[in-house]
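Missing here: one protein chain of the complex. Every other protein chain is in place.
Now for subunit A:
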């Protein structure tokens, strides 16, 4: 894997220096990087899937550590690990079915005997499928020593095939499948806007008033889509201090002919009673249905709840994070440069380090994110449709496998 090392360290550096920001860009580049890691990976003869997963983990660990706030990195790493597992299991399942077929055809006469292997192979295959799924009450009493069942089936399949030519074919197949699946993932990240926007007409009705905060590309595309379908509606844009991305969004909306009103963030409560729906973007959706969003969002969510206005979050599935937020206001936050708030030199006399014990009297804190608890969110619109916060766990169990949650912990053990 020496060829990808410069690529990896380059990306790590970019992440560390915050040269790449925003979940979409980060997710896309992570996926592309991991794709090249997979394609450069030299496949061994035994236990290829595990070796491949280890390689991904080793890279993923560095990437996650480079910028732990960009949760999309971890999401994509886990998605890729899940893909590898899925492809591996589907290929071994095919192998098992092939095995049982050959067993039947070999001894046609001894029907009493070949009953057993066929069935147990089927059972093994069903177990293999089960290992993909999150643990559930159904499988509580079933005993499947995951690794042994899998390695056993893999080895038995290998024994029966015997020929090395077949084996290398299989190797290439796994790698090829994984690369293709990562390609699909990248495609999915790119097209998530279209998928989400398709649902716009169902949610935005004629003559409604929509409120949004700051600028999110997903929200922009969502509103564009509604406009293109000849909906007429009005948008209130809270400017999103201190970066004032709302101004940019307002300009873009006006260009498309959407009735737009710019308000200050502090006017949200004053205007919310006239609003029919709040539509906002997110930085990440956590496993409990909570949202990490640009600063000021919690205030908007509280205002919406106070006036029973639906609070809709639009986000692509690469923003779905399988982790639970622990003290998110502090641990999943980033403090930006105070230059967003104050001009340099403006408060220089307050920042005199020589007063008192060497700490200036004026402190500036500029956090990037807000945490919106799940009970304030009415609906999530993702590329797979609309979901309530309590349903997020289901999406997560679909996209990730349970034992990949701690990417780091796995590789160390």
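Throughout what follows, contacts are C-beta pairs under 8 Å (C-beta built on N, C-alpha and C of every residue); 3 or more make two chains touch, one makes a residue touch a chain; residues count from 1.
Going forward, contacts and distances are computed from a predicted model.
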item	value
Options "Translation initiation factor eIF2B subunit alpha", "GPI transamidase component GAA1", "Vacuolar protein sorting-associated protein 35" or "tRNA (34-2'-O)-methyltransferase regulator WDR6": UniProt name of the undisplayed chain	"Translation initiation factor eIF2B subunit alpha"
Touching the absent chain when the full complex is considered, from A:90, A:195 or A:288	A:288
From A:244, A:347 or A:393, residue that would touch the chain that is not displayed	A:393
Interface with the unshown chain - residue positions in subunit A	119, 123, 126, 134-138, 140-143, 287-289, 324, 326-327, 374, 390-391, 393-394, 402
